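Structure in structure tokens, see below.
Just one protein chain is left out here, and the rest sit where they should.
Read from first to last, the chains carry the letters A, B and C; within each, the first residue is number 1.
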Amino acid sequence: MSHTSSDKKLLARVRRLKGQLEAVERALESEAPCGEILNLVASVRGAVNGLTVELIEDHIREHVSNPETDSDKARGQGAGDLIQVIRTYLK
Amino acid sequence: MSHTSSDKKLLARVRRLKGQLEAVERALESEAPCGEILNLVASVRGAVNGLTVELIEDHIREHVSNPETDSDKARGQGAGDLIQVIRTYLK
Amino acid sequence: MSHTSSDKKLLARVRRLKGQLEAVERALESEAPCGEILNLVASVRGAVNGLTVELIEDHIREHVSNPETDSDKARGQGAGDLIQVIRTYLK
Partner (left out) sequence: MSHTSSDKKLLARVRRLKGQLEAVERALESEAPCGEILNLVASVRGAVNGLTVELIEDHIREHVSNPETDSDKARGQGAGDLIQVIRTYLK
């Protein structure tokens, strides 16, 4: 994924996710109530979905078509619509 | 979640998940190809779903009804069907 | 599923879903733009998730434990927490 600018953003997301996972680990070790642990894991799921959407969006922009810069307007529009769809389905 | 026996299993899952997340971190740092990173994140997603199913199942057995031990056979059957449904929908 | 009161509600949901699916059918027949069709299908997905959550919730109340009426308060609480978790994960 040779697009350094977005890598920093993605790395920050992954490190936040690790922090959320460590919170789940502490909750299990301290025998927190099920509901609390399930809520923590639900937020991990949400964060993984967010990471997924951002990775796919970066892939589209870097390796297929960037809606903002593609010289072919129709293809750029198609890529823009696709990014919207990915956000709808994977959020 | 005062069920120590299953906690060890869950803690092991969470630690494996952290390892998978660290693999994503390394792949981003080494600018691995998008496809490789997306595959790593897909496996993290699968692991989070597996963790979720196991947490919900433990909650049902510990705090609602254990299909194997509930004296009320109908309720135990209902809990057993529920566990199957959860596995179908959240795997 | 011998709980007539909730069946009417579920049947109404299924019939609305059929209407949404017929809208997708018409959009395909009239060669509507991809984005429009994908949005229609996204709403079908949402409706199917809603139907799923309601079915599971009815199953818990009818065949496992009803949080509002279970004489065993702890089990009723466990069932109530479970219903919240199902809504979080399957909405």
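Convention: contacts are C-beta pairs under 8 Å (C-beta built on N, C-alpha and C of every residue); 3 or more make two chains touch, one makes a residue touch a chain.
Remember, predicted model here, so these are calculated numbers, not experimental data.
Shown as candidates are A:R13, A:R45 or A:H59; the residue that touches the absent chain is A:H59. Contact between chain C and the absent chain runs through residues 1-2, 4, 7, 10-11, 14-15, 17-18, 21-22, 24-25, 28-29, 31-35, 37-38, 41-42, 44-45, 48-49, 51-52, 55-56, 58-59, 62-63. Think of the hidden chain as still there; on chain A it touches residues 52, 56, 59-60, 62-65, 74-75, 77-79, 81-82, 85, 89-90. For chain B, the residues touching the absent chain in the complete assembly are 34-35, 38-39, 42, 45, 81, 84-85, 88-89.
Keep this in mind: only the chains that are shown with their structure count from here on.
Note: Cα superposition of chain A onto chain B, rotation of 180 degrees, nearest 5. Residues touching across the chain B and chain C pair largely coincide in numbering: over half of the numbers involved belong to both copies.
With centres set at the average Cα position, the gap from chain A to chain B is 20 Å. Looking at chain C, one finds that residues 81, 85, 89 touch two or more other chains.
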